[in-house]
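For this view, one protein chain was removed and the others were kept in their places.
Right, subunit A next:
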Amino acid sequence: MASEDEISLLVIVVDVNPIWWGQQAQREQEFTLSKCLDAVMVMGNSHMAMSRTNKLAVIASHCQDSHFLYPSKSWKAGDDGADDASSSGDGKYELLSVANNLIAEEIRNVMSKTLNGLIHDLCCTEQVIKAAEDCALQYMNFMNVIFAAQKQNILIDACVLDSNSGLLQQACDITGGLYLKIPQQVALAQYLLWVFLPDSEQRSQLVLPPPAHVDYRAACFCHRNLIEIGYVCSVCLSIFCNFSPICTTCETAFKIQLPQMVKPKKKKLKQTT
């Protein structure tokens, strides 16, 4: 049981990529964005109901920006249900002061097929871009965010609707959260309440879905293949699958270890009689 002074903050990031939701509306009439937001609101309200000191924030993310859906400027204490309406605005929410209390927080994520949305303490989102030249930088920013969350004891959980994301699997594994791909999308509210609502102390008592197998193999910088044994440049830490005399990232020339030359021993000529 959490003590009276602990504030538990739940931040839900909903991915509102219009392309995917539009395609989804055509594919399956029953599960639309409004139903998804209903499920999210149910979860948010239950979290607030669990304890008087629990706090909530909801953020919608799409390609260019992220908006705080809740809390908004007109937020009053105790007026939870009605304020979940989408009103983007700048709320006065000092997440940093809460984070400094060193309390385990939970961050949830609802994913879509083409974009990822990830939230960290500073409430900004980040996307994986398909363009190859941006991939490295996005991966690095993503990993920076994950390590910052791990240092602050923040759990990242991911609830995936459509396709698996290796990055989110890594994020959940490193920070200690849960990754779940939902088999039936209409039952989103059930999954949210069952799997993601309990906090970290209570999760050890429950029987939850088993952890997914995370692929931690590195991808080589030259071909983007996943490799098991590779060569790492000692200067810039880039990974290559084959030995090459020059690192392509930092352009340092490497010393090649030449095999030792063994002087041939002079053989004594046999005296033939």
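Everything below uses one rule, namely that a contact is a pair of C-beta atoms (placed from the backbone, for glycine too) under 8 Å apart; a residue touches a chain by one contact, two chains touch by 3 or more; residues count from 1.
As a working rule, contacts and distances are computed from a predicted model.
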item	value
Undepicted complex member, UniProt protein name, chosen from "General transcription factor IIH subunit", "Auxin-responsive protein", "Mitochondrial ribosomal protein S24" or "COMD2 protein"	"General transcription factor IIH subunit"
Among A:Asn144, A:Asn164 or A:Gln190, the residue in touch with the chain that has been omitted	A:Asn144
Chain not shown: contacting residue from A:Gly44, A:Gly177 or A:Gly230	A:Gly230
Chain not shown, touching residues in subunit A	63-66, 68, 90-96, 120-127, 129-131, 134, 137-141, 143-148, 151-152, 170, 174, 210-211, 213-219, 227-237, 239-240, 243-244, 247, 252-255
